[in-house]
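Note that one protein chain is taken out, while the other chains of the complex remain in position.
Up next, subunit A:
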Amino acid sequence: MMISRQEVRDISHNGVWKQNPGVVQILGMCPTLAMTTSVVNGASLGIATALVMACSGAAVALLRQFVPNELRNPIYILIIAAVVTIVQLAMNAYMHALYNVLGIFIPLIVTNCIVLARAEAFASKNGVIQSGLDGFMMGIGGTVVLAILGGIREVLGKGTLLSGIDLVFGASAKSWVIHVIPADLNYQFLFMILPPGAFIGLGLLVAGKAALDRRAAEAARRREAETSTPLAA
């Protein structure tokens, strides 16, 4: 059960960029839209999901020889639920304030379709290390989207960044909050904090990713044309 460097690179690129769960597969939309009211909320739920996906991916890959094909979905769900319970209890014990903020969305990671999708599409067909890495990288890809979306909504909606960081790092972290718009202006633009802001923000991210891809493809084509013209001539 070894993993080559090329595999690591491919799996990571796949998870973070090429098949990013947030802006390409558009899977797991419920937490993506509901919990991205700030960077901290988005990123912490993303990291929790990434941990669950890494563990559940490895566990599913480990057990894949023993799982009867007809019963695979309930068994995967049980495995995922077990991992989620561990993460939930750990967060409740060590980051209780954050646990309270994220609330129902932590146990709901069980039903996040990106977790089951990777178990079904990748972990049930690949080795343990590859599956664990794939789950983790998919989770990181999702985390990046959650954090950026959370950042957009937080800046436009409340004029701050990293608000609520004290929930993760304790009360001393309260001074880390960045006020992009001075706090004494009492800036608030409720629209971005409410659900429509999430949909519009995510739509912009999807469009932005597509635009970057198109630009990269065009640049590659131009490079190819440049290198091939001397040959043609």
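Operating definition for what follows: a contact is a pair of C-beta atoms (placed from the backbone, for glycine too) under 8 Å apart; a residue touches a chain by one contact, two chains touch by 3 or more; residues count from 1.
Here, contacts and distances are computed from a predicted model.
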item: Name under which UniProt lists the unshown chain, selected from "Lipoprotein", "Heme lyase CcmF/NrfE family subunit", "ABC transporter ATP-binding protein" or "Ion-translocating oxidoreductase complex subunit D"; value: "Ion-translocating oxidoreductase complex subunit D"
item: Residue, one of A:L78, A:A97, A:A121 or A:L190, that touches the chain absent here; value: A:L190
item: Residue, one of A:I3, A:A173 or A:I200, that touches the chain absent here; value: A:I200
item: Interface with the unshown chain - residue positions in subunit A; value: 188-191, 194, 196, 200
